[in-house]
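One protein chain omitted, others in place.
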Amino acid sequence: MLIERAHIISNTEVAHNIWEMFLDAPGIISEYKGSGQFINILVEDSWNHPLRRPMSIASAKDGKVSIIYKIFGDVTRILSKKKSGNDIEVLGPLGNTFTNWNNNYYPILVGGGVGLPPILNLKSECELSKIDHTIIIGAQNSNEHFIAHDPKNDIILTTDDGSSGESGTVMNPIDRIIKEKNRPYIFACGPEPMLVAIRDYSLKNNIPTQLSVESYMGCGVGLCQGCVISKNNTDKKENSYHEQYSLVCIDGPVYESKDIQFE
Amino acid sequence: MLIERAHIISNTEVAHNIWEMFLDAPGIISEYKGSGQFINILVEDSWNHPLRRPMSIASAKDGKVSIIYKIFGDVTRILSKKKSGNDIEVLGPLGNTFTNWNNNYYPILVGGGVGLPPILNLKSECELSKIDHTIIIGAQNSNEHFIAHDPKNDIILTTDDGSSGESGTVMNPIDRIIKEKNRPYIFACGPEPMLVAIRDYSLKNNIPTQLSVESYMGCGVGLCQGCVISKNNTDKKENSYHEQYSLVCIDGPVYESKDIQFE
Amino acid sequence: MSNLEVSIGNITFKNPIWVASGTFGYGTEAPDLIDVNKLGAIVTKSITREPREGNPPPRIVETPSGMINSIGLANIGVKKYIKEMLPIYEDLSTKIIMNIAGTDIDEYIEILELMENQSSSITGYEINISCPNVNKGGMEFGIDCDMTAKLTEELRSRTDRLIIMKLSPNVSDIVSIGKASQDSGADAVSAINTVVGMSINANTGKSNIFTTYGGLSGPAIKPIGLAAVNKLYKDLSIPIIGMGGIVSSTDVAEYILAGSTSVQVGTANFRNPGTGEDLIDMIDTYVADSNWKSLVEMIGKVEIHN
Partner (left out) sequence: MSNLEVSIGNITFKNPIWVASGTFGYGTEAPDLIDVNKLGAIVTKSITREPREGNPPPRIVETPSGMINSIGLANIGVKKYIKEMLPIYEDLSTKIIMNIAGTDIDEYIEILELMENQSSSITGYEINISCPNVNKGGMEFGIDCDMTAKLTEELRSRTDRLIIMKLSPNVSDIVSIGKASQDSGADAVSAINTVVGMSINANTGKSNIFTTYGGLSGPAIKPIGLAAVNKLYKDLSIPIIGMGGIVSSTDVAEYILAGSTSVQVGTANFRNPGTGEDLIDMIDTYVADSNWKSLVEMIGKVEIHN
């Protein structure tokens, strides 16, 4: 874990309000462990916004890290105004990683909204390791998609309104592929309702599943105790000292679906 | 008085840490009354810095307003990062103007530090009206000067350390020229110690003198009652409702030296 | 325009956006920059019995997302207010709330009586109780329940116009002061006045405010104002007028959800005297775009977790 002043290589809008930024961050890369990890970004506007903003690592290679972010509020808006050549201060790499995807499973990668970046990262890792997999990407409508529906190559898009890819939520294709494949393993990141549905499904059908969750973070490094999620399995001991809660920043953001609970 | 989103035409460093910015501000120009007036500048960084920053108008012609500013703290630093083509939001024109300079006097214009802009503006007005005058510009050292010492053309520079122009403060050349000229009238703007010295001199020698003063301003338009300066002449009624104090933003910033007091 | 009307006592205000005392002069200062007749109400600068010059400078300083002021209740005094301001207010179609300050109960009473002996279009009085009471060793009225109750009662018995007690946040228990106001007949409470603060220039080593301490206002204190309003809302039955750091329509919405019936815009006027007028349109749009049928329906409806 280190703080690095990273050079912005590029910063471009890839879909409506969704931006991709590449950073020259050799320090982060030197400690990087795998997809699921995130960085904590500081936008220097004096102390107007005291807290850093957590962003998943969407790719990490050749000394470069990328993030994909959506404009939500002040800080992401300021971020989108940065130009290549500017610097930003990043803290990372933080958090744990997806695991087991390379242990003879069939990974079903599921991403929705701003949960897509770590899933895209995991997809690259699967490709690199030549592991067959399917990726399912959910969105409300086609505006949010910046990847093409390509079922032949196991890339499945869904939209709530049917404006691109399959109509409906990600649950239909998940269920279909689970039934088609041997030793399926779900890896998902996305909005809470999506994660809740996947978790319910995985527990009911006994499908091994890892979820990367979000939480409001004060520090990203275990100091503030702000980023808790309820544990389901209170026996499981982790870095943080809690029984009932887990600190998403250091124990997560990736959890087995059976180990956590949503409110 | 109006609020205008002004286009930045140029923004350049004219001396060490001193910048000149030209603004396309036809609205401000349409209500502009003369040198001494100022604008109140907003640097939009959310509400980190809630207050606008007052800046004297250094020139006003052809729909364009210029300011000359020194980097003091956060807001002037942010201002210096603005590029031509950016917009800034300005409120103005505010305050009163120098008067009487065109009533058959010999204007002795005295500017120091960030008090120079309104004096340069007044100089242009004198030139336009073909009124003979001398300008005396004081600084601590040559770094701060961006105008050349040119006594033949009645431009006199002083530096405390003698690094350019005459050595010493502005008081020497002021005294000299007062003695040389008929109906001298001092118009000064600069750091408080300079204004205090000029005020003392003017009262002692009975020289008519107008001082443009600074004050910490909350609003610039008479709403906050923050910008007071002590009056010497409590009978003098002004826009503000005070007896003992005057509101610099609406009654000033230009005062006859006998009408005010420094603490 | 959706329905933005709100009621306090038996008075209906055309909208909930007011400007706060001390941040909008006497309502006549910035005519170029705002149509004051659009405002729900103007709360005028605190008026004392005698004119007051206020404190020596420096009176104002910026702080992170806020500012400190120590104006010292500079004002023209009640007689001049009656003579010079009331006639102007006759011609305005916005409501005027007169803010009154005093250093003992008699001063408040005297000002109110002078006003009541006068025909005027004033809608009501906001009572600034963040003033040091000379008879009680400089202790503020606003930190003591009994003094607040006494003051409210005395004023209540002398007017049928609105009485709004303006509460200080610098207390251990703002709700008990609010209750004392309510039980003694106030039509509403407003909250919050400024928070005690200090600012130092580390380069010169000097205090940035002549009186050393001043009142902190602006976005920095919004969380403090919201907490005060919500606590008051939960325990009081009279309307609450919320303020502290309001600069945007989401701020207005937050204050309404926390329990405000109307809000006051203070520090934001210094940046742009037209803020109030802008916020009226913006809150109108906010309500129209939301699931709320009217603004009144939103009052106090913040969804809490526990």
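The first chain written gets the first letter, and so on, giving A, B and C; residue counts start at 1 in each chain.
Just so we're on the same page, contacts are C-beta pairs under 8 Å (C-beta built on N, C-alpha and C of every residue); 3 or more make two chains touch, one makes a residue touch a chain.
Everything numeric in this text was worked out from a predicted model, so none of it was measured.
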- Item | Touched by the hidden chain, restricted to displayed chains | A, B, C
- Which of C:S93, C:N135, C:S157 or C:T250 sits in contact with the chain that's absent? C:T250
- Note on the structure: From C:G197, C:P239 or C:G274, the answer for touching the chain not displayed is C:G197
- Query: Which listed residue (A:I156, A:V228 or A:V254) would be found touching the missing chain in the intact complex?
  - Reply: A:V228
- Had the left-out chain been drawn, it would touch subunit B at residues 46-48
- Item | Contact set of subunit C toward the excluded chain (per top definition) | 56, 58, 63-66, 68, 143, 170-173, 195-200, 202-207, 209-213, 216, 219-224, 226-227, 230-231, 245, 250-251, 253-254, 257-258, 286, 298, 301-306
- Note that subunit A touches the absent chain at residues 1-3, 42, 47-52, 91, 215-219, 221-230, 241-245, 263
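Everything below uses one rule, namely that only the chains that are shown with their structure count from here on.
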- Query: Which integer distance in Å separates the CA centroid of subunit A from that of subunit C?
  - Reply: 46
- Message: Need the CA-centroid distance for the pair subunit B / subunit C, whole Å please.
- Response: 36
- Touching at least 2 other chains, the residues of subunit B are 47-49
- Message: If I count partner chains per residue in subunit C, which residues reach a count of at least 2?
- Response: 64-65
